[in-house]
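All protein chains but one are shown at their positions in the complex.
Let's look at subunit A:
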């Protein structure tokens, strides 16, 4: 019958009925019969379509259960409307999934796979009236029998909180299975809290109907699943417990009770904020599969069984939904960066940083109200931290940073400006006024260092200026170098900047080569200005050892100085006269220093030292010279050779400079860098910096420093996390590059992009804290941390794509469990269940047994089953071969704690 209607698409029930080929007698149809036939029609339709077609048409996936779908249809009967739903799975292996999977309540309770539920369309959705319920069930049952369908059908009864159902399943021609489930919400009888009580409850379901209860032992199978929850990490007592265990297994517990340890104390972000532990705990499932018991005493024994004897263990973490991102009030770098971007948006409202401080000048109303400036004590503390409490900072910033950090134009982590930016994030609520106040004080403090010639903390005072950093950092680096130079001058390192005295000395020095041509060896003065002997080179003319001079460092240049040069060069255009004045100055300085270190030296000597490739030895002579050296100093002198063609050109600019250079050790030269002038220029820049320029650099630096900080988190070997962090850097670099380019003003698009960047940042930040938390909890078996993290990562990744914090279209919760196979891991997990203190033990009065390290299960689930050979029934005589199979005649599912018990019974009978 069903096959006939297969291909018909049904528009409404009346048409459907007309098309049925079997005979239906509607002449005497009551409304009850009509209702049944309506149900039947729908069932036929569903049956005919099969899961595959239903999936295409109308089935909706159940959120919580990945492989469960439902279709529904509505009916009216006796002034009431009902809704029938058909639940089905797509995998067709016919078996009910194992109970370590997440199952639908009814699947779990009654051991069914696909099923029907019919319920009235009311507010509660529950049939309250018992006759109504059974009538409804019979209707469905008849309908299903009519279309020879074997689906079990259920009707909810009683109060919805009881989750009570009755149900029926046609098992072919012989058997019918009846289902009944109910729940006790409170005051569970003591008897039913213990295993023997539950065993007897199960026995009673069949014993008194068939055999004498007292005389028999009943062999039944049972499966048991116990759920344990690790002690809460937030619980103060527990934390001390853990702490004490780490320090010493013992006695000093009392002394430490006052100190509460945060889980993330050793994480790099804890300097700035404390994150809530994303892992609230773990639940452990200990599963015994298929045990046979014969008596109550047997059963009672099982209550003493330790979970360590269970067959299987599954563990899963308890995590807040979406890692708590969607609630929007978590504090972290991401939340503060979002505030900083707001400040960036507002930074255009004033021309000078000072304008934000004086409220009178600012027109903006919301600025006055919302922008709180922290009290002076907070300000003092921040400045103290920035400038005074600097413990020997490692100035090699590259250590802590990611390989892509440099692509972001900010200051390196731990540097003065990076620390300033991170402080600013947490100063007040990072509003523009608080930032302005902090910046003004910051610059004041920098000015003080300059005036007092105090070294600038957290800034290197040497080296070349890194142009990949932000301009403020470059300027501070420049200032630190200037301060260092100033200090050298003040400390008597005789850097003579006074031109008059310099020339006076020049006159003296000029005398030396002329007067003392017979001068042999090296005077102390010469040593002072030389960096040592330059190999075995000798001067060409005077046959003295060639000394490499101490030369001046090339002057540091910040980005804007380079740009000025570039513009100057461009202004000169294509002409040859691009005068590299600075480079000429450097060359001249080198030549002066060389002359001073090597009196009597000629231009060729300088070239041999400075640009060896422009001195060409005659090859044949080379051989002679090397032979000559063997004969102890009887070298043919001078060595034959000549300047390269390009060096010996007439009008060669090198020779011109050489001719003009005076022999001066660098101590007497005009410094290439004028520290006083350059230093003042830096301070001028800092003091007149536009709010917008300040904020743009702060945003870049804050992103970079925050990412670098998070990047230092130790989370073990988690490839996905490392990759994700790498991607974050690339995204940041590509978005932040629109800031700090003075060509464009920041428009709203950029701001929007930055806000999106904050969302991405928040995701990564949360994932890192999760990774760190797993890592800490499974230090002993990192592979567990890895598999938990990658499970969560796979689950979480699609959610990140939404790009908004409120993208909860996908409400599925994380439910992946890890089976724990190795016994090493069992030990690790057992140790997570720390022995409760006496203080905690007395609170627990569940008395359900099966302790794990003193912890009781929080939930116990048992499935009893009794199997019977189908024999001795009245069908057996006629049809012995067909039905000599073992079937589950009684099945009882029990789930509960001491104050909550659910029991579901399925009985197969051949009535």
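The definition used in the following text is that a contact is a pair of C-beta atoms (placed from the backbone, for glycine too) under 8 Å apart; a residue touches a chain by one contact, two chains touch by 3 or more; residues count from 1.
By definition in this document, contacts and distances are computed from a predicted model.
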| item | value |
| --- | --- |
| Missing subunit (named according to UniProt) among the choices "Ras-related protein RABC1", "Pyruvate dehydrogenase E1 component subunit alpha", "Geranylgeranyl transferase type-2 subunit beta" or "DNA sliding clamp PCNA" | "Ras-related protein RABC1" |
| Hidden partner chain, touching residue among A:560, A:753 or A:868 | A:753 |
| Listed residues A:161, A:217, A:454 or A:611, member touching the removed chain | A:611 |
| Chain not shown: contacting residue from A:406, A:447 or A:544 | A:406 |
| Selected residue (touches chain absent from view) among A:196, A:590 or A:668 | A:590 |
| Per the touch definition above, residue among A:32, A:352 or A:738 touching the missing chain | A:738 |
| Residues of subunit A (touch criterion as defined above) contacting the omitted chain | 406-407, 464-465, 467-468, 551, 553-554, 557, 562, 566, 569-570, 573-574, 578, 580, 582-584, 586-587, 590, 610-611, 613-614, 644-647, 649, 652-654, 719-720, 723-724, 727-728, 730-731, 734-735, 738, 743-744, 747, 749-750, 752-753, 756, 760, 797, 800-803 |
